[in-house]
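Note that this complex is displayed minus one protein chain, with the remaining chains in position.
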Amino acid sequence: MALGVSLRDRFPVLSRTVGDGKRLVYLDNAATTQKPVEVIHAVSGFYQESNANVHRGLHTLSEEATTLYEGARKSLGFWVGVDETEVIFVRGATEGINLVAQAWGGENLGRGDRVLVTVGEHHSNLVPWQMACKRAGADLILLPLGEDDLIDKEALARELERGAKVVAFTAQGNVLGAPEDVSGVCQMARTAGALSVVDAAQAAAHRRIDRDEWGCDVLALSGHKMMGPMGIGALVGTKTFLEGTPPWMGGGEMILDVRDRDADWAPIPAKFEAGTMNVAGAVGFHAALDVMRALLDEGMEDHISGMTRLAVDGLKARDGVHLLAKGEPHGVVSFWVEAAHPHDLSHLMDQEGVAVRAGHHCAKPLHRRLGIQSSLRASFYGYNDEDDVEVFLGALDRARAYLL
Amino acid sequence: MALGVSLRDRFPVLSRTVGDGKRLVYLDNAATTQKPVEVIHAVSGFYQESNANVHRGLHTLSEEATTLYEGARKSLGFWVGVDETEVIFVRGATEGINLVAQAWGGENLGRGDRVLVTVGEHHSNLVPWQMACKRAGADLILLPLGEDDLIDKEALARELERGAKVVAFTAQGNVLGAPEDVSGVCQMARTAGALSVVDAAQAAAHRRIDRDEWGCDVLALSGHKMMGPMGIGALVGTKTFLEGTPPWMGGGEMILDVRDRDADWAPIPAKFEAGTMNVAGAVGFHAALDVMRALLDEGMEDHISGMTRLAVDGLKARDGVHLLAKGEPHGVVSFWVEAAHPHDLSHLMDQEGVAVRAGHHCAKPLHRRLGIQSSLRASFYGYNDEDDVEVFLGALDRARAYLL
Amino acid sequence: MSLDNLYRRVILDHYRSPRNKGRVKGENVIGEGKNPSCGDDLVLSIRLEGDDLVAVGWEGEGCAICCASASMLTKAIEGKRVDEALAWAESVKALVRGEEPKEDLGEVEALAGVAKFAVRVKCATLPWVALGIALDGEGEATTE
Partner (left out) sequence: MSLDNLYRRVILDHYRSPRNKGRVKGENVIGEGKNPSCGDDLVLSIRLEGDDLVAVGWEGEGCAICCASASMLTKAIEGKRVDEALAWAESVKALVRGEEPKEDLGEVEALAGVAKFAVRVKCATLPWVALGIALDGEGEATTE
């Protein structure tokens, strides 16, 4: 396996054209990554060979499906360095964070408690806490980011000193793209007795996570941002956290016993997996982890860093173009252009085959602080290469010229 | 398209063998149905052609993905006779019911309120209500079923007279299989001012639902029980219900605006769809609805009724075999056998290629009332035929003989 | 190129040289429009005398389609009666959804090209939705 153009054959969508025959230059990877044949085949293979509902069936298909499903859990557990019972399958990072905010928060947050998030959070790691705080009468505090786009540790220390129940933050923002000092923040949270919740949706797409190295209580990630299928992701928590948290959804599979008016919960992870789960999704996610391992071994992160730097340099060299990141972004470059709305630029660039994202990227508080409504974002992955960056910069220039 | 054996080519898994070369006789359709090539191709086609995150993207892929996703919503809305804005995509029936019990229940259930369910409910339509009642201090009442396995209307009338906030019931049980008089029950609930919540997980696999004919406030269903992919299903509610219910999960896409400490919600359906949804799942579900339409036109339900009757007659003719249904089941036959545990029978029958389900089928209160721990269940679909029923009965006889 | 359908000369012209930008004197009706998904955010400023829209201005931020649409709106409805303006708003919304306009909409018909780009429809309609709400009811418009 090699990176860039030589990888494209394995991601079928990259062979398609856009508009009047333009090669697709897909630079919206922070929104969702493309899927390699391995993942597509794993999903259809499951439906063609072993499709069944898991766990309770004693017939061959059900046993096979259970083995595949639990195999995916094992693989993900191994990938992030945790026991398989610490892996809860969910739809994605958003559901994972809501689980924590609602199930844990419902029991543990009370009037006057303080919850810390950052101004750089994706709405998915902000709105659930707004809702939980509102319900509990707790206070939500938005931590500032420093000049390097990372959590301002002095501000964090100050807020922790005043007392905090939770520190919820992203390991890598989807707008600024700065890899956070996760273990540093988690350690400060732990020392202060606060629960650490890590939004790993972006980070997990770029590196192998070691939960214990991070030292967080719980983290959430999405398979679709890691070349896996949509509709599958995971919440990874410590045994202590998961066993101490009440279940969230009720239903089949998550029970040990059910009487008329109450029920006993199954041990983790089943306690948090109510109803029929996305088994095919988990199987595809398993395949994606295998591809991920290979790409990281090939040096995908250096490759992505190189493209990011090229894009950053190219944008900085252009008049009237402003980067959102003050520090050094990885994998994603967000920017705005004077006198040209991101929507128009994105639409015009699409006509040249270039897929970038325009909008607030689900980070309104951050955009508001930067004094802008929206921005453009280009994000890179293993199958992109320097040529894609050149096409992107050229398309941007032509789009600006068109609007002038 | 024709039913039974002529359909098998289109469901790839049905060509596989089990154990030492036995033809798969898949009779676990109530747990999950098999997937036709149309559905498998729709899912992989999405990943090969149009994979992108929906809604906020202005590039071609994202527009295509959005069109496909919203096209699935339109199709499902049309299928159940509602406006597309009344269709909320969820993972499946379980998530849908939890949404209602938690988001609506959290705001509308209080101390001493009464929630009615039936003794025949799947845990997924029981445990969420147990949890919601516990949280609110409300009372959960389990309605009895009559001699026809349907809700005892006199008991329902009595309980409604005492006051009830919710009547939550299944349109067709996964154990007894009796099609409920949904519109009758909903009308009684409505007259009494109670919210009607219909678990349509099984019913939706067997007929086209007309929401207005049912007259329910909200219903939940699962795509995977309707030949669709796993990880996709829907909650279908009236505009009044959905607009009057607060959101459940917070995150991306479900907001209109986000400030630091609070947010405005998007209009329905987006209000209830936080984070990246299972777009590929919705696309596959759309394909499944097209197949469903064709099969129902071909007379699938008569075909299934015929097989069910054959199985019921065959089982009744055998000594020591007891059916759980008192009335007339459709699509599913649950039974127990004297002096032979369902696990052993299921395992032994699997050796002959016959996939049936053994256990409590997520209906413990029902089994407890019937005085048994568990049962065996055979459930039929369009691709099964009379021969499958014969093989099933023969395998049962041989399994019993083996254990004697 | 298909883009020229979307960014027609008249649209680019209204975008580059917006008409009636700013609040009008004696403003007595305003219409707010927001498209939170992209940050489009505009205010229509109207002076209503009796049933007549005697002055119409706008301010706000948005993409070229949205700004051009607002600019064209002010030209199109200034001097019209409330019922005429509301009828126009309906016609433009239909046009942008890809329907044949029932009446002659003048230069506003340049917006027809938007119909092919589902995601841009709300950019084009935002000013017209805001107009409807300003004249017809209360609250804030959104095309999300």
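By written order: A, B and C. Residues from 1 in each chain.
Note that a contact is a pair of C-beta atoms (placed from the backbone, for glycine too) under 8 Å apart; a residue touches a chain by one contact, two chains touch by 3 or more.
None of these values were measured; they are calculated from a predicted model.
Novice: The chain left out here touches which displayed chains?
Specialist: A, B
Novice: In the complete assembly, which of A:25, A:131, A:266 or A:300 touches the absent chain?
Specialist: In the complete complex, the chain left out is touched by residue A:266.
Novice: Quick one: say which of B:206, B:225, B:330 or B:360 touches the chain that got left out.
Specialist: With B:206, B:225, B:330 or B:360 as choices, the missing chain is touched by B:360.
Novice: Would you indicate which residue among B:72, B:300 or B:348 is in contact with the undisplayed chain?
Specialist: B:348
Novice: With the full complex in mind, choose from A:255, A:277, A:292 or A:378 the residue touching the hidden chain.
Specialist: Per the contact definition at the top, the residue touching the missing chain is A:255.
Novice: Taking the full complex into account, what residues of chain B touch the chain not shown?
Specialist: 19-20, 341-344, 347-348, 351, 358-360, 364, 367, 372-374, 402-404
Novice: Which residue numbers on chain A touch the omitted chain?
Specialist: Touching the missing chain: residues 55-58, 62-63, 66-67, 255-257, 264, 266-267, 270.
Going forward, only the chains that are shown with their structure count from here on.
Novice: Per the definition of touch at the top, where is the C-beta contact count highest among chain pairs?
Specialist: After tallying contacts for each pair, the winner is A-B.
Novice: For chain A and chain B, what's the span in angstrom between their mean Cα positions?
Specialist: Roughly 30 Å separates the two chain centres.
Novice: Once you find the CA centre of chain B and the CA centre of chain C, what distance in Å lies between them?
Specialist: So the centre of chain B lies 46 Å away from the centre of chain C.
Novice: Which positions in chain B are in touch with at least two other chains?
Specialist: Correct list: 56-58, 62, 255, 257.
Novice: Can you tell me which residues of chain C touch two or more of the remaining chains?
Specialist: As it turns out, chain C has residues touching two or more other chains at 36-38, 117, 120.
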